[in-house]
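A single protein chain has been omitted from the complex, and every remaining protein chain is retained in its original position.
By letter and in written order, the chains are A and B; residue numbering begins at 1 in each of them.
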Amino acid sequence: MSTIVSLPDQTTATLPKRSYLNDGYGLKSWLLTGDHKRIAILYLISITFFFFIGAFFAGMVRLELLTPPNDLMAADTYNKMFTMHGIVMVFLFLVPSVPATIGNFVLPIMVGAKDLAFPKINLLSWYLYVAGGVMTLAALILGGVDTGWTFTTPLSTHYLNTHVITAGLAVFVAGFSSIFTGLNFIVTVHRMRAPGMTWFRLPLFVWSHYAASVLMVLGTPVLAITLVLVVLERLIGIGVFDPAKGGDPLLFQHLFWFYSHPAVYIMILPGMGVISEVISTFSRKRVFGYTAVAFSSVAIAVFAFFVWAHHMFIMGISNYSALVFSLLTMLVAVPSAIKIFNWAFTLYKGSITFETPMLYAFGFMGLFTIGGLTGVFLGSMGMDIHLTETYFIVAHFHFVMVGGMLMAFLSGIHFWWPKMTGRMYPEGLSKLAALVTFIGFNLTFFPQFILGYLGMPRRYAAYPPEFQVLNVLSTAGATVLGVGYLLPMLYLTWSLKYGKIAGPNPWQATGLEWQIQSPPLTTNFEETPLVDYEAYDYEWLANKTKHEVQTVG
Amino acid sequence: MSELTQKEILDTEPTHHAEHIVSPRVYGIIFGTLLLLTATTVGASYVDLYAFNVVVALAIACLKAVLVILFFMHVKYSSRLTKLTVAAGFVTFFVLITMAMTDYISRAWGMW
Partner (left out) sequence: MDSQAIATHPEQEQAEHEHSPYLRHHFANLEQQKETSTFGMWLFLLTEIMFFGGLFTAYLIYRNWYYPAFVAGSHQLSIGLGAFNTAVLICSSFTMAMGVHAAEMRWRKPLVGWLLATLFLGCVFLGVKAIEYHEKWEKHHVPGLNFSAEGFTKLDPHYPEDKPLPLDMAEKTQVYFSLYFAMTGMHALHMVIGVSLLIILVVRAWGGAYTQGHMTTVENFGLYWHFVDIVWIFLFPLLYLISRHQ
């Protein structure tokens, strides 16, 4: 049963005198900080920057596809556009999006720690991210790269004279940033939990970040060594992937997807963690089947390493192997479905309110389900051979990554915005933005399912005229979507100064991060918290607030 | 307060371990064994054992690695968590190899 909790009166709330934001001023106090919250803000700024870079390229791609011939740009330029879109969005936005910003900010507080286990490594991770980003920009300014984000050999090693090496090294460096984030999270969850914070009292956000971190730590090094080999092959011509010398280009695909399939779960798992928090908070109910949801995160992480070759069905791998990978791929649907069903059951008989994070969470549930189910289509070999390399697959992964992950990211940003800044975002405008995003998203990507089903291949600048109607719909949707993403950036920036003051717990949520002031102190807690309640225990919260003497200021 | 809650509250993971200083004697013995094994594996490579050359060489390498991990790297005296971490690395590596092998050993045009 859900517990009815009345939201606190925000008119009396004031900003705390001391917080992590005013503990030291000046650029140096930010650039040399060890505070996980400040690093999270640094990450948030840089990730937003790269998101809009990536979005710019997406816009150019959609603009080119407005008309059937390649009239806006040359085919080569178009290749560079979608490559830069892919590289920036995957490695510089999606992989670090939730973990490095929201995760960095709230994960240590959720487990009751003063900071992540290795603050300096955390800062190093941000610098590596920036270095990777700068190198990507360098590759872009020097003339771009057109391998696709997958660096497919021998195309990348032999047949292109664009800046593959720069881009490859950029991804290598950004990869280490992600390894260090993951490493930090795992150690923090194991070693830094407050007294009483047992594994099964951890919020599901922490569980999903833990699972994603395991993938980052185990998967990313394989990508790193693969890229090193690609760079060496291009630079001095060693023969590991070069068929002319006896190498196997498929080995590159195996090694690349050994990381890049788990990378998909690195992207989506933290988003699932956000959704668990948001759904529970706004239905005032403990997440249904807490243990099942927790272990489904772990299951997704484990299965991640057994399914990679479903990206390679048409590349000439063995039929028997494809069969094995196809069957194993179906397994991933099970933990994902467990999550969706459990969130639905959490809503059941809950006291649901429709705050902005909740709207985004609803968007996530619907769009992720479509994206996930089309993933099952693509996991089955026969369908995959028909649909892969068409717009169907483009629509599929955008439903998961944009419809799923970006919705979750925005949901999380709105949800924790009061905690990060101490101020509320404007409720009406943000609800509008959530709606605009949802409509824009569907308008952009749903036609692509049909396009793909009808056989329009991906990665081409031109297409037959009969596909134009659907492409125009898609481009129109992208414009709406763009507005949907610009709005939050504008009103969130506005709210930094003019937003209503939030108070410590505007949502009456149960996580440890909501029991401290917002924005938090540099040390998070005044004294080490002692956890004697389960996660999502709204009765505990109701009792606590009943007996609590309201001290503000 | 019941014992259980107390345990919960002072939740110390079952990973704590007493500080254990390995004596130089143990290091010496392991060191000698490692050198001996190196000599053995080099010697064995000069003997024609057919397919077993590989088996012997890899078995000795694994044995040496295990000795280094257990004693020089103190895993024998470490927490379960450390042991699990080491195991996780090798298991994932094993997954990479076996799952890639499902492709390589059964390709219609393969060279296996």
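Note that contacts are C-beta pairs under 8 Å (C-beta built on N, C-alpha and C of every residue); 3 or more make two chains touch, one makes a residue touch a chain.
The model shown is predicted, which means the values in this text are computed figures rather than measured ones.
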Residues in chain B touching the chain absent from view: 1, 6, 9-10, 15-16, 21-22, 24, 27-28, 30-31, 34-35, 38, 41-42, 45-50, 53-54, 57-58, 60-61, 64-65, 68-69, 71-73, 79, 81-82, 85-86, 88-90, 92-93, 96-97, 100, 104, 111-112
Residue numbers in chain A that touch the chain omitted from display: 113-115, 117-119, 121, 179, 183-184, 186-187, 190-192, 195, 217-222, 224-226, 228-229, 232-233, 236-240, 245-248, 251, 254-255, 258, 523, 527-528, 530, 532
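In the analysis below, only the chains that are shown with their structure count from here on.
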Cα-centroid distance, chain A relative to chain B, in whole angstrom: 35
Residue ranges of chain A touching chain B (in the complex, touch as defined): 190, 193, 195-198, 214, 218, 222, 250-251, 254, 258, 305-306, 308-309, 316-321, 324-325, 530, 532
In the complex with chain A, residue positions of chain B that touch it: 5, 8-11, 13, 15, 81, 88-89, 92, 95-96, 99-100, 102-110
